[in-house]
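For this depiction, one protein chain was excluded, whereas all remaining protein chains were kept in their positions.
The chains carry the letters A and B, assigned in the order they are written, with residues numbered from 1 in each.
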Amino acid sequence: MPILDVQNLRVRFETHHGVVRAVDGVSFSLEEGETLGLVGESGSGKSVTNLALMGLIPSPPGVVEADALRFEDRDLLALSDEELRGVRGNEISMIFQDPMTSLNPLLTVGRQLTEVLEVHERLSRREARKRAAAGLADVGIPEPERRLDQYPHELSGGMRQRVMIAMGLLCRPKILLADEPTTALDVTIQAQILELMQKLQREYGTAIILVTHDLGVVAGMSDRVNVMYAGRLAETAGAVELFDDPRHPYTRGLLGSVPRLSGDTDADLDSIKGSPPDLADLPAGCAFRPRCSFETERCAAEPPPLFDLGGGRSSACLERDALGQPEGGAR
Amino acid sequence: MSDAHQDSRWSIDEAELARLTKEARQFKGESLWSDAWRRLRRNRAAFLALLFLAAFGGVSLLAPFLPIPSPKAISLRDEPGTPEWLWSVPAAPTKAPDRGAATTRSTRNLWNDGWRHRSTVILAADDEGAAEKARARVEETSGRGAILETYPADEGDGLEVYASVPMLEGDAPEVDYRATDFGGTATCWDVSTAGADEPVGAVHSLRLQSADGTDFDAAQVSGWSVEARGRSVRLFLGRAEARPGLGDWVVAYRLAAELGSLPTAVLLDGTLLPGSAEVAWEGTPRGAQTVDAELLEGVEAMDLGRQVAASLAASPIEGVTYLETRHEDGYWEFKGLVGAMDRALRRARIATFGLWQTGNWMGTDGQGRDLLARIVWGSRTSIIVGIIASLCSLLIGVLYGAFSGYMGGRIDNLMMRIVDVLYSIPFIFVVIFLITVVNEYRTELEDQFGIDREKIFFLVIGAIYWLTMARVVRGQVLSLKNTEFIEAARVIGASTTRILLSHVVPNVLSIVIVYLTLTIPAVMLFEAFLSFLGLGIEPPKVSWGLLAVDGTQAINPIKIYWWLVVFPAGAMGSTLLALNILGDGLRDALDPKLRGKN
Partner (left out) sequence: MLRFLARRFLWFVITVSTVMTVSFFLMHSVKGGPFDGERKLDPVIEANIKARYHLDWPLWRQYLQYVGPFNLDDQRALAAFDEEGGFALWRSEGADGEPTRAFGGVLTGDFGPSFRYKDFTVNDILEESLPISALLGVLSMMFAIALGVSAGIASALRPGSGIDLTLRIAATGGIALPNFVIASFLVILLVFLIPLLPVAGWGTIQHMLLPGLCLGLVFAAYIARLTRTGMLETLSADYIRTAHAKGLAPRTVVMRHALKGGLLPVVSYLGPATAGILTGSLVIEKIFFIPGTGSHFINAATNRDYTLAMGVTILFTVLVYTLNTVVDMAYTLLDPRITLEDE
């Protein structure tokens, strides 16, 4: 049984400029210890999906609906506020994108770590402090005792992200939602952080949903990948299959837009033309239609559902078969 | 330039650059203001505030035109009058406690709530018929409609007729002093008793001769009075024989040094004039000073009273005799342009509304003055103070800030440090101190520089509200100094003045306007604050602070004269609120970060 089962998740924001359907019918499930990649351009609804799982969508203007939002044997949507708080930061925790702004600048690192333990494990301050120091040591921070008394601005960006990860893992959560954990960091630190996450995942058996728009990261980290476009799943597949044989024009575009270190820089990147759609005013039919080079008349009729392609993969494209493997995995 | 930089980006020729800068400027200039106006209009609260302020300001400025009672004339009452929705007040007195014998001619008008800016011709008449004829004569002579009140005469059994017309300039007796061919000297000295330092009096000895050498005859003079301001002295010499159209003589001179005492004795060609103290003045006085003096002759104009009297003399009415004319001043006379505008507005009021005026819609204060009128006139004072004082602060702040920002470096640093120091002083205390000290020099300032108390007040307020303005302007100038389009202008060789006028000023202007709208309410509050403490505008003038004093004094446990609190507070609060809202709205509208957005 999957540890997390999401069926037809819908999140909309009712703003002054109209209703924004940030997530529109997303379904997936997550197995224990698995890493699920979530990729897509910014604005495609990745963060909103994660926040919806945590019950952190601000309301108003947000409205969250789903056919099922099952965590182990509990229905997340049916939990009371208090029960939900018991899950947050404890069984499901989240790491945010920007370690610079996601830590409270006015509280010491120690205070921000210990309060998690105080809430969920009812530890005394002293015990909590010990555990927090251990947590910092786990993520490879030297002199953890001293760091506890420092303020976030006294730490480097990489250190702060480590603190965030330590904070997320303090209570040994079953699921870790990592929302672009490395975007704000430079490349070497990025690699360290990712390695660290993998190591901790092996140790604790935590399932991870890794949000990123960096396909390289996804390829290295995840078992399976969900590709999101305009609030819907465009394609879902095992990481290897997806990269070898993308079955959605959008995925292909994404793969094409990854700059390769080797190769001719002057050659045209096969990037996606046009810009992401306005979620408040989506085109009829397939949302990707205006930017799609495989588009046919059928595509304008209605948004294509997710077609099962067998082998645990599916694609939301009417022309998925036409994509085939024209260049035979030339990568 | 192109020699130094082979790079193609730098090889724009200068004409092209000039064209680009001009275009950029035009685009920037136009879109800034039209964009701001568009956004201000969309901000409904700010736009309403703007409309309210325009209306309220207009009403206050047009105060003399409005058919409201006088803000100044008092009448004897026991307590403040309640607001009454009387569409109009009969112009004649309504509230005299007893219209009959209890009042005499000298006290009668003290209960008057009617038109108070008026000239009243008082005549004796035998009966009602004669009274009507007298009114007709007054109307005919003055060319204005008159109201009639009749009372039993103080003595005898006739009637006393009061025919009142709205007062115009020229109604009150005015004396014009004309030069005569007499002139001469005044010798003045202090007189003190032996042993004491302080003088007990002063002697002014005049010698006046005409151009042809005849002495001025002391027998023509019946008495004297004096008016002295600092060192200038005007001695009034009364005529022994009244002559129609001619009033007092005036001897005017300016002392070389101030004397310790006002004159107690006046000598004309060695003769002590009537009304002088007996002093021993023989011998050469020690410390006497002799200065040139001139003699002026007072010529009285044909005022309303004289005209009526003359008309009655020319064609008498049976049973009517002229007694006297009184003038009740219901407004403040302003000098200069404001005064001229006020007089024009007043004439327009009489032409439009005649003798009609509203009732006491907002009640009266303890002295019977109409509250509505006082609020309108008080707002006028406060608004004028607010605007002028803010402009003072603007001038100082902009000059200081712009200079500091423009110079930069050490000078800038020092100048801003000074601002910091001034910021950390609790200013009110220093200002109050300053105002009281300056008050000691009132007469000197007024005599020598023509600066009256209100002007001092403007200056002092202006002098403390410039700090924020200076900081803001300096910041703006500093950031502009290094922007690209200024660089561009400098590159094409525009002069400093040109750069300042066409680039810096428009950009600083928007922020200055915003702070101006926020300074005005602050200054108005400060005026109210000082007036409340008795250090600002002085009675009988009226301003918001003084109205508030009346309000707080009217609060007592026995009876709450709520209108004295509620109406002035309402006017004050809504104006200040509107100014604040408008200021915030303007700030949003002119904020470059929000430009182009809704």
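Here is the rule we go by: contacts are C-beta pairs under 8 Å (C-beta built on N, C-alpha and C of every residue); 3 or more make two chains touch, one makes a residue touch a chain.
All values reported here derive from a predicted model rather than from experimental measurement.
*Asks:* Looking at B:P521, B:G536 or B:G585, which makes contact with the chain not pictured?
*Replies:* B:P521
*Asks:* Which is it among B:A172, B:L296, B:A463 or B:V565 that touches the chain not included here?
*Replies:* In the full complex, the listed residue that touches the missing chain is B:V565.
*Asks:* Given that one chain is not shown, which residue among B:A348, B:L395, B:V505 or B:I555 touches it?
*Replies:* Final answer for the missing-chain contact: B:I555.
*Asks:* Decide which residue listed in A:R125, A:H153, A:R202 or A:K273 touches the omitted chain of the complex.
*Replies:* Missing-chain contact among the listed residues: A:H153.
*Asks:* Check the options A:I3, A:L69 or A:M167 and report the residue that touches the missing chain.
*Replies:* For the chain that is not drawn, the touching residue is A:M167.
*Asks:* Determine and list the subunit A residues touching the chain excluded from the picture.
*Replies:* Touch set of subunit A with respect to the missing chain: 54, 56, 85-90, 93-94, 96, 98, 101-107, 115-116, 119-120, 151, 153, 164, 167.
*Asks:* Touching residues of subunit B against the unshown chain: what are they?
*Replies:* Where subunit B meets the chain not shown: residues 196-198, 417, 420-421, 424-430, 432-437, 440-441, 521, 525, 528-529, 532-535, 544, 548, 551-552, 555, 557, 560, 562, 565, 568-569, 572-573, 576-577, 579-581.
Just so we're on the same page, only the chains that are shown with their structure count from here on.
*Asks:* If you average the Cα atoms of subunit A and of subunit B to get two centres, how far apart are those centres in Å?
*Replies:* Between these chains, centre-to-centre, one finds 72 Å.
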